[in-house]
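Here the complex is missing one protein chain, while the rest keep their positions.
Order of writing sets the labels: A and B. Residues in every chain begin at 1.
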Amino acid sequence: MSALDPNERRLTRALYRAGIRPHFRWRELRLLLVVAICLTVGWVSLESFRQGQIAIGDAALLAVYLVALGVIHVAFVVTGRRMDQILFPTAGLLAGISLLVMNRLPQNLVVQQVGGMELPLGPLQLVWILLGFSLLAAIAIFVRSDGWLRRYKYTWAAAGIALLLLVFVFGSVVGGARLTLHIGPFSGQPSELLKVILVVFLAGYLAENRALLSSGTTRVGTFTLPPLPYLLPMLAMWGIALAIVIVQRDLGAALLYFLVFLGLLYVATRRAMYVLYGIILFLVGGALLYVLFTHVQDRINIWIDPFADPQGAGYQVIRALYAFGRGGILGTGLGAGLPSVGDVPSIPAIHTDFVFAAIAEEMGMLGALAVLGLYLVIAERGFRIAAAAADDFRALLATGLTLVIVVQAAIIAGGNLRVLPLTGVTLPFISYGGSSLLVNGAVIGLLLALSDRGVEAPPPGVRPNAVVRAAQRARAVGGRIEEALS
Amino acid sequence: MTGPRVALQKLRLHLRPRLQTHGATPALPGGLPSGPPRVSRSLLPLTLALAVAYAALAGGLAYWQVVQAQALTADPLNPLSLAAARSAPRGTIYDANGIVLASNVRGPNGERLRQYSYTIAAPVIGYSSATFGTAALERAYDAQLTGLVSLNPGDELLRKFRGQPYDPSDLHLSLDIQLQRVAADLLGDQTGAIVAIEPATGRILALVSSPTYNPNRVVDPNDGRQYMAGLQARDDSPLLDRATQGLYVPGSVFKIVTSIAALGSGAITPQTTYPDQPAELQTGFLVDGFRIHDFPRTVQTDHPLDYAEALEVSSNIWFAHAGLDTGAQNLTDWAARLGFGARIPFDLPTSPSQVTGGNGSLDGFQDRVELANAAYGQGEVLVTPLQMALVASTIADNGALMRPSLVDSLTASDGSVTRLEPQTWLQVCSFETAQIIRSAMQQAVEGEFAVAAAAKVPGVPTAGKSGTAQVGPNVAPHSWFIGYAPADAPRIAVAVIVENGGLGSQRAVPIGGRLMSAYLGVLR
Partner (left out) sequence: MDVFTLSLWALRIGFVLLIYAFFVVVARALWRDLRAGVAGAGRPLARLLVVGSPEGRPQAGTSIALDAVNSLGRDVNNSIVLDDSFVSADHALLTFRGRAWYVEDRGSTNGTWLNGQRVEGMAPLGYGDEVQIGQVRMRLERARPE
């Protein structure tokens, strides 16, 4: 920072005169450049294969996306936020790969009417990515205090449960699971939003009580249990969320919530015993669910032997395995995999649950490993932010948000690879889906906001205006609700 | 594998100094009890757990994309084979002399169709149909014929860089279509099966199953469905490959298996005789209340038979004694060394042959009666013709059992040839044991009282064993023959069964003889 080059100094001076205090992000710019080159090469390889000659085709989608990345970068610079510089390009690369894959899949998989225009899969995904990234940028730029998350944890928890109940009552059933909520023309999957709410609640609760949780004990016979009174509200929250999720048959979300819960509990208390109890709890619960619910049995049976019913229950999983096999080490190349019979893709739900198989087929093991590596980069940055966070709430929040993305990616990739039973969650930033992209954008946005080392001193003379006063009033009301709930 | 691991290592290295920084943060002022450890300290184990999880994912990727890639791609259910069939012609199948057995033609609507030049080869070659998928060799070598998989693993990487990703290979079979024709004609419209093997290599020379079907009609896009439905409705199961999947009572040909077990385990020697045996010819041999008889045609001798004589006249009583002496355990064990009890590793699907039903208390046998009966091929013994051909081949090859094979080599489109070398599958018995049985089997064809005399190849020393398998009252027995020629330097081993064909010596034995004569170029 100390060694400004002459150009930068000149630019800085000009911006300062205009009342703007920029903070340059050369590292981010460099990474975004690599992303742009990478995606362009990918795009050309796809179009060349399609046209049988070296061509770039109609690259409007790619151009719009790359410009959007640039605009967000400039916005970060101009607002002078001193945030992490690696997270955003990483998310940008993941979403860019998504754009390539969605553009390559049969476009009629999803078609939606948007204001008189018919948008097929590729452009639709671009719209969602842009919305998700706008949310990311907005949160990263405008969120300066975590008080609104920290203070109202019970309100958040209540809102989350209300959201789930809403789905339970009004949700529509898609593919055997009651996941989708329709409000007017909009539809979405609230379980995506709930995961963030859960993390906020857990981070708040654990940060407040972790001193007691990690030192106090309750003795039951020879077992040393955590101090029960402090664990109960949290267990209840977890139990309710889990139960509803199971009623909704959303096993993937249940697994995700549970793993994130265990991870946060461990980080907050640093007691391996809690994790052990959690795993025992999980095994008992899993066995119970297996006995009680046929859809759980089906999932497990398919996992153990998908070839038992290759044309029925095991169809998707087997088709995914074929895709992995076809890919090999180098992959078939973008556009060259997936012999769709007619216009039907070889794997159902290839744009959502099985997008990892599609990537592994066309980009090979090398490409699939690279995608996994990108999630690990997110993990590294997230944990760094957590480690550098000055207070427990921020540290736990950063850890939880990171886990939500990284664990979810592992769950669905594991499901595709038959390392785990298949559960329907999205591959963050890559699977098609508006809810997923918006929420994951928000998660990265929050992580960026948490990584903020402070803005440059704002230009002087800022007085509370009407908006600020309104916000203060809203805070007072929120405080009262919170008091009533806790 | 390395990608995530390296990344994780960096991650760990990277987190550590941070953690230490925070660990070194000064304690709280004022002598207050310090709070719980910093959150950041617990991140390292969490990172490790994530590293393990992602390493498992990388392992999964490596398993499916490297280890299992070829097997998955070659799987007949893989939609890729359909796509490949659309984009590239299937490889041609040739017989041992380069005669085309299966090739491609254009159907009435311009689609690619398989054409089969010899319907008698249907049990071996099978079919490749858009409607019914693939069968037999067309199924076993589907991936190579469509070119999804090349036999050289190193090619897989380079193949990606070719414009045409499919590289169909031609198959060159060990099957001799002329011998196949002779065998099919010999069997005629009788129900049964014939297997002919080259003993030294395990190459299948002919494999006939009768009745069979016309694969050209199966692949016909217009009346394929109707024809198939008709085949499936028939009582005589023309779609069943009797040679590899038909299970039959073997009768006396099983005495060769008993011989291997008895001699191999030391229960008998070539000089072993049973003093009661001549008398039992009249009265029958009483085993726990069950009387074993010999056929009346068994030559009357006043002296107890030794091993070679017993095989020559095919004495059930003698082999029942020998079987009881050998014991249940030895009999099943030695049969297992011949491949009984498990699927034979072969290009076509096979049924496992059995010595006993296997749920009795006497090492699988119900009792001594079943054991005594099994020793001469009755009881619960069930065999496939392929298994019996392998028994003959083992003796002919002095105790070594070669792995049966149908494909000699594959030729890729660039002309490169991959040979499938003969492999020894099992070492069954010693050279000495095989020699004893060889001379006895030659005596069984050429001896004074030989039952299987009709198998004699003129001018060529011949060895063999006939069998008449009782399958029930009022039903004609199965007629069996196994043998090989020339007896001193075997070039062909055969197994012949004619279902309900009557006495072995009258039906199967002459067929075996003529087949071996035809192969050895001797006219009769």
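A few comments on the model shown:
One rule holds in what follows: a residue touches a chain if its C-beta (ideal position, glycine included) is under 8 Å from a C-beta of that chain, and two chains touch if they have at least 3 such contacts.
Keep in mind that what you see is a predicted model, and the values were worked out from it rather than measured.
Within the full complex, the residue among A:Ala14, A:Ile37 or A:Ile280 touching the omitted chain is A:Ile37. Residue in contact with the omitted chain (choice from A:Ala95, A:Leu255 or A:Leu334): A:Leu334. The residue touching the chain not shown here, chosen from A:Asn7, A:Gln53, A:Gln113 or A:Thr294, is A:Gln53. The residue from A:Leu374, A:Ala398 or A:Ile430 that touches the chain not shown here is A:Leu374. Mapped onto chain A, the footprint of the missing chain covers residues 23, 27, 30-31, 34-35, 37-38, 41-42, 44-45, 48-49, 52-54, 80, 82, 85-86, 89-90, 93, 145, 147, 151, 207-208, 210-211, 330-331, 333-334, 363-364, 366-367, 370-371, 373-374, 377, 380, 388-392, 394, 452-457, 464, 468, 472, 479.
Here is the rule we use: only the chains that are shown with their structure count from here on.
Centroids built from CA atoms put chain B at 53 Å from chain A.
In the complex of the two chains, the chain B residues touching chain A come out as 1, 3-4, 7-8, 10-11, 14-15, 18-19, 22, 35-43, 45-47, 49-50, 53-54, 56-62, 64-66, 68-73, 75, 77-80, 82-83, 156-157, 160, 165.
Per the touch definition, chain A reaches chain B in the complex via residues 210-211, 214-215, 263, 266-270, 272, 310, 318-319, 321-322, 324-330, 332-333, 336, 339, 341, 346, 360, 364-366, 368-370, 372-373, 375-377, 379-380, 383-384, 386-389, 392, 395-396, 399, 403, 406-407, 410, 413-414, 417-419.
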